[in-house]
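As you look at this complex, bear in mind that one protein chain is not there, while each of the others sits in place.
Chain IDs A and B follow the sequence of writing; residue 1 opens each chain.
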């Protein structure tokens, strides 16, 4: 943890010049944002070794009315959609949740700012606190960030 | 929201004539079902701009006993599986949850009715109320449905 999973319509994997969004660059930017995020006391909010961002284009999708309103408004009728879900371990404060959410939403907005002006795109970002009843971990990755 | 995410075994992406299920048509039908769904008072349950259906075939999968019982019953031993998860915003009534769940399950049953007779397939549909601790949105899609 934190795990940020991104589910999106596959049109966003097209080249940027053709209405795509460079989703790899978004993943990299969001991971970096989490790594550098600090709380009010100046402490890192997340352990570097626990940061993961995984993005998944859907194989099939249907959004809103399927395109009718978009075409009526002079667009192509193709709607893009991105859902970002960040799962955190329990125990952080509402202020930290709000601060992390705003930072990631701002990062996402910066990434999509021109596309939001030229296409019909919906983006939702939510943070869940995991309520797991079992939690296990195996890692040869975490020690890189806790040694020395 | 509502977000309907469908996870399924990849065999269902084969041509319909070969045991597939036309998952794109299912996405389209379910989105339309949500768009037209009304509550007891005759009001739409969902905002059109918030409806999203995304479907994901697994790259790898294992179901039940791996096929032994299916072969013993004279089948191919190939099991199909579909999991439909609808995430809603909080605050709707149990009656609305039940009504939406039944409508989407009926739509899904209509789609799979012949396949359920000819193959061994399991389908589960669940509705979750999101318990998110942060919710953010960016959209050039919603205004299409709220203007005028």
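Details
Heads up, the rule we're going with is that contacts are C-beta pairs under 8 Å (C-beta built on N, C-alpha and C of every residue); 3 or more make two chains touch, one makes a residue touch a chain.
Remember, predicted model here, so these are calculated numbers, not experimental data.
Across A:16, A:95 or A:144, the single residue that touches the chain missing here is A:144.
Contacts to the hidden chain, counted on subunit A, fall at residues 1, 3, 5-6, 13, 23-24, 26-28, 30-32, 35, 48-57, 130-142, 144-145. Mapped onto subunit B, contacts with the missing chain fall at residues 7-9, 56, 58-66, 69-70, 73, 79-81, 83, 86, 88, 94, 97-98, 100-102, 104-105, 108-109, 112, 116-117, 119-129, 131.
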